[in-house]
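After this line comes chain A, so read on.
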Amino acid sequence: MQLTNRKKVVVKKEMSLAEKLYLPAITNGMVITMKHFFKKGATVRYPEVKREISETYRGQHVLKRDEQGAERCTACGLCAVACPAEAITMEAAERKKGEETLYREEKYAAVYEINMLRCIFCGLCEEACPKEAIFLTDRIVPTDLKRDEFVYGKDKLVEDINHRIDLSGRQTKEVLEFKKDKTKAHNQTWADKQKLLKENKHH
Partner candidate 1 sequence: MKDVIIGIPIQWYIYLSVALFCIGVLGVLFRRNAIIIFMCVELMLNAVNLLMVAFSRYFGDTSGQVFVFFVMVVAAAEVAVGLAILMMIFRNTKSTDIDTLNRLKW
Partner candidate 2 sequence: MLLSQYLFFFLSFVAVLSALMVILDKNPVHSVLFLIVTFFAIAGHYLLLNAQFLAVTHIIVYAGAIMVLFLYVIMMLNLNKEIEPHKKNIPKVAAVISAGVLMMCLVALLKGAEVQMLPAARNSNIGLVDSLGKVLFKEYMLPFEVSSVLFLAAMVGAVFLSKKEIH
Partner candidate 3 sequence: MLTFIIYKSILVLIVFLISLGVAAYATYGERKVAAFMQDRIGPDRAGPFGIFQPLADGLKMFMKEEIIPTVSNKFLFILGPSLAMLTALMAGVVVPWGGKLAIGDHFYPLQITDINIGILYVFGVVSFGVYGIMIGGWASNNKYSLLGALRASSQMISYEIAMGLAIVALVMKTGTLSLGEMVAQQGTGGWWNIVYQPLGFLIFLICAFAETNRAPFDLPECETELVGGYHTEYSSMKLGFYLFAEYINIFISSAVISTLYFGGFNLPFQSHIPLDGNWLVIAQTAFFFGKVIFFIFFFMWVRWTIPRFRYDQLMNLGWKILIPLAIFNILATGVLMYALGKV
């Protein structure tokens, strides 16, 4: 049947005499495998050596803190809505006085859980977050023996204040440029705001 003029028959089923004799093709194949025998292997010796993982890799999540160490998440719930696997649960709470250095906004996630068995690492939560709070990283979720252990709470998700995770590679140039602008409300930490308030009073 001819539908187009791009047709090209690619199969040749008749065997030449040399092909019928088995041995030339087998020898040929054995030469190829022998070439590979002396080639360097492609294996990465995993636990000791780690493959270079791209910066955009969608691995284990992290809940970011800001420069002052306050949690960025404001429990808006967009990530939970965006999640196609329904893996994210959260409970919001109101920030009390004195907790300003712990939580960046007036509302924060008292409970934030991701069920890593449900999560499909599609990255939609990161796309949904309007607060730069949740990111996927190039880390890999470790295995475990119990199902309970896969429900990651804030203890595992929020980044360690002493071991910050650099995510600048995931963000576009425009975002990085924008973040330098301290006049924008988005970029101001609580301390910045206090400073601004003071300056305004002086004026």
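In the analysis below, contacts are C-beta pairs under 8 Å (C-beta built on N, C-alpha and C of every residue); 3 or more make two chains touch, one makes a residue touch a chain; residues count from 1.
Criterion applied: all candidates are chains of the complex that A comes from, given by their letters.
Please read these numbers as outputs of a predicted model, since none were measured by experiment.
Engineer: Would you mind pointing out which option among 1, 2 or 3 touches chain A in this complex?
Structural biologist: It is 3 that touches chain A.
Engineer: Using the touch definition from the top, list the residues of chain A that touch candidate 3 in their complex.
Structural biologist: 26, 29-30, 32-34, 36-43, 45
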